[in-house]
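Only one protein chain is missing; all other protein chains are in place.
Right, chain A next:
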Amino acid sequence: MATRTLAVVSAGLSTPSSTRLLADRLTAATVDALRARGDDTTVEVVELRGHARDLADDLTSGFANQPLQTAIDTVVGADGLIAVTPVFSASYSGLFKTFFDVLDKEALTGKPVLLGATAGTPRHSLVVEHAMRPLFAYLRAVVVPTGVFAAAEDWAGGGIDRSLAGRVERAAGELAGLVTGRPVAARPADPFADPATSFEELLKGR
């Protein structure tokens, strides 16, 4: 049995937030699915709202301050990632994009990711597929096939809610399957470890 770490990025802006609510549902379902596969899970939640200014500062100064760096390290070091955003102007929010903009471009390579989005109307339901999935494809993350979109009416209960619950469960199972198929995440390679390639090799242009 291994202990997996699951990072959860929520870009919701209000408190309470339906985006965070969806993130929590996805997280709970993933933890259950991992337990069913025999793994414990440590969950680390990153609420981007608390880093809004840190992110703007990073854009202009070129470095993350300590609170933001801690959040980045959490996400980069996790075995799996759940990323949820509200829909703004037919796409992910700027806050959500900015967080992924300030990561090193290799930071999410190969990382299992579950994507979710919330909106007031079901007419945005393809945002996960049309906006979020290309972003994470560019980052070379491994995104589970089921993206979970929740419109306001999905929270109303009844048949629609059962449908949301079904999507949540399916997506969580997919994420858990990817996570358990992998070794426990190592920290990213230390660029200041003694070089694997000697300087003589660099001189030869290799």
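Basically, contacts are C-beta pairs under 8 Å (C-beta built on N, C-alpha and C of every residue); 3 or more make two chains touch, one makes a residue touch a chain; residues count from 1.
Convention: contacts and distances are computed from a predicted model.
K.L.:
Match the chain absent from this complex view to the correct UniProt protein name in "HTH tetR-type domain-containing protein", "Oxidoreductase", "Protein translocase subunit SecD" or "Glycogen debranching protein".
P.N.:
Answer from the UniProt record of the missing subunit chain: "Oxidoreductase".
K.L.:
From the list A:Ala28, A:Ala56, A:Ala90 or A:Ala137, pick the residue that touches the absent chain.
P.N.:
A:Ala56
K.L.:
For the chain that got dropped from the picture, name the residues of chain A it touches.
P.N.:
Answer for chain A: residues 56-57, 59-63, 65, 191-192, 194-195, 199, 202-203, 205 touch the chain left out.
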